[in-house]
Structure formats: structure tokens, C-alpha cells
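Every protein chain but one is kept in place in this view of the complex.
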Amino acid sequence: MEQTTVNRRPLLLSTTSSLFLVLWLIVAAFPFLWTVWGSFKVEADFFSRENWQLAITGLNTIGQTGSAFTGDGYQGAWIERDFWKAAWNTVIVTVSVTAISLVLGTLGGYALARSARRYTLWILITALVFRAMPHITLVSGYMLPFFEWNVWGALPTAIIVLVAINQPFALWMLHSFFLSIPKDLDESAMVDGCTRFQAFRQVVIPVMWPGVITTGLFSFLLAYNDFAVTAMLLNQDNQTMVPKIASFLGTVQTEGAVMYAVAAVVSATVPLFMLVMFFQRQIVSGLTAGAVKG
Amino acid sequence: MKKATITTLVGATLTLFAGSAIAECNISSGSVRILGNDFDSIRTVTDQASACASSGTTVRVNLTTEHKNIQVPALTITPAEYTVALIANNSISPLLSADLVRPLNDLVEKYGQDLLPNQLIRTGDDIVAIAFMGNAQHLFMRGDILDDLGVEPPATYEEIIDVAEMIRSEGIMEYPLAATYEAGWYLAAEFVNMHLGMGGQFFEAGSAQPALNNEAGVRTLEMMKTLTEYMSPEYLTVTADEMKQMYLAGEVAIMNQWGSMVAGHLGEDSGNQQISEATILAPAPTAHGNNTPAAALWWDGFTIAKNISDEDAEASFQAMMYGIRPDMAQQNPNAATWLIKDFDAPDTAQGVLQTARLGARGYPMSPFMGYMHAALGTELSDFMQGRESAEQALMDVEASYLASVREAGLAN
Partner (left out) sequence: MTHKTFFAFIFPSLLAMILFIALPIGSIVVQSLHVEHPRVLVEVENCGPFGCERETRVDTAATQALQEAQPMGQFNGLGTYFDRRHLATEEVSRIFSDNEGVADIARQMYNLPFYKALSFTLVYTFIVTPLGMALGFSIALAVNSIPRFLKGPIIFFSLLPMIVTPLVGSLILFWMINTQGVIGSNLQLLFDDPDLSLRASPLLTWVTLIVYGVWSMAPFSFVVFYAGLQTVPSDTLESAKIDGASRWERIRYVVIPHLIPLATFVALVQLMDNFRVFEPIVGFSAEANATSLSWNIFNDLRGQVDQQYSSAAATSVLTVFGVVVLLMPVLVRLWRDFNRKA
């Protein structure tokens, strides 16, 4: 059906539409592709104030390293400054945050979607207000108690905080997904003798995967890109990638360290590329399943 | 860059060898936990201090750009999360005001044989910190351009304006000057520099009342504004990093840059050897016929936390003394302008040292200064863009500052 519609599109419209798309792709991807290219140059080329064409020709890169491309940025970040450690911490943090967020979020979202009592509305509205609170203010409030309880700096602390901060969004999104799944499904399972939890676990969740994956991706991105929480709550050994990249930039930049940051950013995007490629169908079908209702 | 990597590696190996001389540390037991800012010269010191780790002694280091946001809560608890806080003359104030710093008089007497008297930071009778490196903004100039014009390197801001005018009228550069005027911390720091050079005060003696809105304050702002006429129109977004790039791209002839960044401008990897070689370093300029250079002097140092055991305090002090021993400075002469004994300062450190020698004043170590700096950073940009008068800008600064210090209980 879709295909026939495409075929019948007038030439002018389809040309405009393709042109628009190409233009958007350039706008969306150009800064990133420029960065990927530049990450193999030296600072004097990529961050040149003389002429941006240096970033393409790489004159200084040739002058300093003898070849037009150099892996110095990557070597510096990954080997000299132990970026792998930060990458590993990020894996721990993002995987835990996503998993715990989803477990808590599906349980809570399911309850909110299935109960028609007034307090569910209040919980949802309160959650929205919670989401409005700027993270840095919250984080400053945690510092002293965390030091007193001697939990500051550890990965689990940051994970729990990120889970909590992410809950309002997860609850809202998953609640909307559950709304789109007919009530009859779990109710008939309960008539057949399942408990509420069994119905949830064995009947509802299997049809919820797309919604779970979509919410999971947004939770993942939140944990992955977070700076406000991780920079303040983790000590140096437990730093994740984003604060680590910030430390390459430093208060005042060190020679070449800026390129470590650029190389690190490019490296940090590679797993995301694979993730999106792997899950893109689910993201889309996921959101479809929950015709999210404002 | 390749070369830089190798040098760092060699440096690291040297550190390892130096580390084998644990005997020098002489710490039998204790726990050393260091919190500090994240940059290379600090890392040099903490790497050395880490070498003091032994069977009875643990050394843990956390260097982060967020250090100043972490230090107060981290040192408030008992026992403190960190035993050593690396600070500068501005970031020590919150620690002093919250009474989190251990007086070091006894430890200096016991272990401070290698310290110079001017490394000791005192308030009243207490030694509260040990400084180990200095920093200041000072002049970087293009000697080749000055030669072409046949002028002597300028030493005052008035001369700088004359030279800038010459450069412009000769058609060499449209915008020959640059300064770190990024709105916020940098702009405020430049105001502090100029205001000290104008002989200005920030507070009325003995109180928290601001003393900016007067002749010296207006003169300071007007000089800053006049200088911007010779700067690229983006001047309110220029940081020290960006200014370096502009300079090395040949866009700037005279600028007031941080001494700690000399290596980046003159080093082999600067990206423009011609400019690097033509660069003249000079002390910060004076202004308005005064003799004091218009630059605040900064020091970096360490303090020991109050809420820790004497054993840990002793171990921490010893480890830091090992980290800043004279040997270390001699092995890393280009890493910083060390304030350490027997340091044979290379030419690259002369800009800072001469600025100090000419009698520049230190950045005020007052509990109010942080609030003043913040107010300057947010309230001056309207004036710098010509949207309000100098008097109005200074009034705004004072009003904003007073609201902050009232909240902090420092004024009423």
C-alpha cells in the first residue's frame, strides 16, 4: 500500500521532498562527519583559526607527524589517559541505569495505567513537576549526606541517583504504552487463575517489548550523556566518559588534549551507532505501539 | 605532538625511578587522600606524591575540574573525605571561612626544611597553606611586528594603545590586541587585573562594603573599553584557549596571556614556529602612570584538612612535601613557574617572575572576593558592549555583590 502511494507521488513533490531530506542529512550529519575526519588531524589543523581548509588538507598534521592522518588523539585518549577505564565505567553505569529504570518503570507504569483512582493522576502530575527540577540543584543537595554516609564517589550511588532522576520520564512513557494494551488481556489471564504479577510478567510484558526498548533507549541516552550527576558524584577512578572528556578539556586546555577529547567523542559515538542500527526497527515500532497520549 | 607524547612517557618513567626512592618519603603509616584541579603541573606534583605509597601508607588522588564544588562538603565531614586540598588564592577562601583548614605551624617546623619563607601562606599567626607555583597574566608580543614599526616593546597600556593604533593605520592588522574578555570568570579576572593596576580597592577597609563605584573603578572600565576598540568584535567570547589560537594564527600582535600557557605558545608543537620564535615575553603593563603592573598574582598550593587524625595529617604533609621537593622542580622546569627553593627559572617563566618583582599585587584572599568576582563576571558585559555607562555597570556590580554577601551572612 505504502509503495503504491510513493509511486503515485508527483515528480515535483517527490523531488522537493528528497531535496529537503538531503539538505537535512547534511545539516544533521555534517558536524559529526567533520569531527570524525578532524579527529585524525592535529590540533593546529582541526582547530585552526587561520583557515578552515587546513582541517581538510592537514598541512600541520603532515608537518608534525609526517602523514596526513594521525592516530595520536586516539592513542593519547585511550592509552595515555586511560579512556578505556572511563568507557568501562560507562558500560556499567548505562547498563545498570537502563535495566533498573526499566524494571521500576514497567512496574510503576503498569500500576498507573491499570488503576483508575484519582491518586494515579496526582502521581503522574507530581512526577512531571519532579522532572522540571534542574539536575544541578538536586545534585548539590546530595553532596553532604552522601559524604556523611560514605557513599560518595562510588558507581552504585551515581546509578541510583540517575535511576531516580530518570523515573518520571520512564513512568510517563511506559504508562502511555501500557494504556495502549487492552485491559482484557491481563484481566482474562487473571480469570484463568494468574495473580496480578503473573499476568503482568507472563502476558503483558511479552507484548510490551517495543515500548520497553524505546523507553530503554531514552534512559540509556540520559545515562550516557549525563554530566551534571556523574561529574559531581564520582571520583576519578570511577569517572564515566563524559566527565572524562571534560577533564581532557580541563580548566585551561593542555597541548593536544583537546584532540584527545575529540577522539574520545568519536569513539564514544561508535557504540551508539551500532545500538541505533540494531534497535532502529524497535524504536519505531515501539513508539507505534504506545500511541502516546498527552 | 608525537614528541610531546614521548617526553611525557620519559617523564613518567623518571617518576617511576624517583618513586623507588621511597626512603625519602619516610612515612611509616597513614592515609593520604588528595583532591585537586585537573591540569598538567598539578598532575606532576600528585604523581610524585603518589610515589610515597608503601605498605603502611596509602595515597589516593582525585583530580577533577569540579574540585571547588566538592571540596567544602568533602572536608566538612569527620573524618574528611580528603586529607589534602589543592587550592589557589581564590579557592582557599571558602575553606577558611568554613574553618576546614588545619594550621600547619607544627608540621612546617617538623618537616618544612625545604620551604622558602614566601611559600608559607599565613592568615594572622596561622600558616594555612603552602604555595608551590605562581601564575599571572602578562604580555606576549610579536617582536617582528614591533621591529618593523621601529618601536620599543610597550610597557604601559597607554603605549599599547599607541602601538595598536600604529599597527592598524599601517594596515598590518585591523584588530592587533586581544584579551581574555569572555563574559563571566575571565572578564572579571581581567577587571581585577586592571583595577589592581589602577591602584583600586575592592572593599572598604575592614568591611564587606564594596568600594568599586569611584574614580578608579570608572577608569578601569574605560581603559578596558578603549582596548576593545582594537580587538576583534567577538571579544566577549574570547577565552585564554581561544586567544592562544588567535595569536598563533597571526591575528593578534599584543596580548595579555596567562603565564602558565607559555609552553603552548612557544613550544615546538605550537603550530606556527615563525610566530613562536618572534614572541617577546614581558611583564604585565602598568596603567595611568602607576608603577604596579596591572595583573593579579596567583599561587597554587595545598592545605591539610582539619577533620582528620594527626597521623593522616602528618603523612599527608610529608607526601606533599615530597611531591614539591626541589628535585621535582628541577626535573620539570617547564611545567610551571615553581615557587620552590633552588628553582632555576627558565626564560619562559620570566614573564610571571618579573611581574611579581615589579610589585604586582596578589589576587585578594578575602572571603568576599569570590562573590565580587562572580558579580563582576555577570554585570560587566552590558558596559563592555556599550549598552550602559561605567557608573551604571559598577552600581549593578555592587548591588549584585551585596545581595550575594547578604545571603552568605557576610554583610547586612
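Quick notes on this structure:
Per-chain residue numbering starts at 1, and chain names A and B are given in the order in which the chains are listed.
As a convention for this text, a residue touches a chain if its C-beta (ideal position, glycine included) is under 8 Å from a C-beta of that chain, and two chains touch if they have at least 3 such contacts.
Computed from a prediction, not measured in an experiment: that's the story for all the values here.
Touching the missing chain, out of B:Asn118, B:Thr226, B:Gln274 or B:Ser309, is residue B:Asn118. For the chain left out of this panel, the touching residue among A:Leu59, A:Ala86, A:Leu112 or A:Leu155 is A:Leu112. For the chain missing from the display, the contacting residue among B:Pro94, B:Gly143, B:Gly199 or B:Gly267 is B:Pro94, taking the whole complex into account. When the whole complex is considered, the residue among A:Gln64, A:Thr98 or A:Ser176 that touches the unshown chain is A:Ser176. One chain of the complex is left out; on subunit A, the residues touching it are 1-2, 5-6, 9, 13-14, 17-18, 20-21, 24-25, 27-29, 31-32, 34-35, 38, 47-52, 55, 103-105, 107-108, 110-112, 114-118, 120-121, 123-125, 127-134, 136-138, 140-142, 160-161, 163-165, 167-169, 171, 176, 196, 200, 221, 225, 227, 242, 245-246, 249, 261-262, 265, 268-269, 272-273, 276-277, 280, 283-288, 291-294.
Interface residues of subunit B facing the missing partner chain: 66, 68-69, 72, 89-91, 93-94, 96-99, 118-124, 131, 134, 182-185, 203, 205-208, 232-234, 236-237, 239, 249, 297, 299, 339, 356, 360-362, 364-368, 370-371, 373-374, 377-379, 381-382, 384-385, 388, 392, 396, 399-400, 403-404, 406-410, 412.
Keep this in mind: only the chains that are shown with their structure count from here on.
For the pair subunit A and subunit B, the distance between mean C-alpha positions equals 37 Å. Within the complex formed with subunit B, the residues of subunit A that make contact are 42-44, 47-50, 60, 64-65, 70, 72, 75-76, 80, 140, 143-144, 147-148, 152-153, 231-232, 235-237, 239, 243, 246-247, 250-256, 258-259. Against subunit A, the residues of subunit B that register as touching in their complex are 1-2, 4-5, 8, 37-40, 61-66, 69-70, 73-74, 76-77, 81, 240-241, 245-246, 248-251, 258, 260-261, 263-264, 267, 269-272.
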